[in-house]
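Yeah, one chain of the complex is gone here, protein chain that is, but the others are all in their spots.
Entry: subunit A
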Amino acid sequence: MAETEGVRRRDFINIAAVSAAGIAGVGVVIPLVSQMSASADVLAASSTEIDISAIQPGQAIKAVFRKQPVFVRNLTPKEIEEANAVDTASLRDPQTLAERTKEGKENWLITMGVCTHLGCVPLGAGEGEIKGEFGGYFCPCHGSAYDTAARIRKGPAPKNLEVPEYAFTTDTVVQIG
């Protein structure tokens, strides 16, 4: 009764069984992989409000956003001028200060305090910390120097300090995330 050509009943059962096992395998792997992603409580804490009223021009603060430092800096007119004087074509990661700040609030430079090289916290936001040769931030780990728009100017970091998503909820309160 065995058929000599075409798909035999046994072939069909084999393919069906292996396919079903494969699909079931994928179904088991998805939860096993996905459980390692950021959990709901971690994601829920991913927005932060900061009161910036006390930050004088030339000062900066470190705040916490997603368990990482975020720098809020009130630029002086001189620092803004320095940032605007740079030819963006000469930059590793070309961006203007205006592109990195909100319109009308160009003195408020808000960036992650995470060096884009390997994730160290650059110096320059705290009182008395060195700001590096470009007057912005300086990462002590591998010597990346950022300018007054937190753009990478020297050292191994590939990108400017990341500007997180944020909005001014009032003139003195910023919501990050």
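The definition used in the following text is that a residue touches a chain if its C-beta (ideal position, glycine included) is under 8 Å from a C-beta of that chain, and two chains touch if they have at least 3 such contacts; residues count from 1.
One rule holds in what follows: contacts and distances are computed from a predicted model.
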Can you match the unshown chain of the complex to its UniProt protein name from these: "Cytochrome b", "Peptide ABC transporter substrate-binding protein", "Anti-anti-sigma factor" or "YwgA family protein"?
"Cytochrome b"
Extract the touching residues of subunit A with respect to the undisplayed chain.
33, 36-39, 42, 46, 62, 64, 66-69, 113, 117-121, 139-143, 155-158
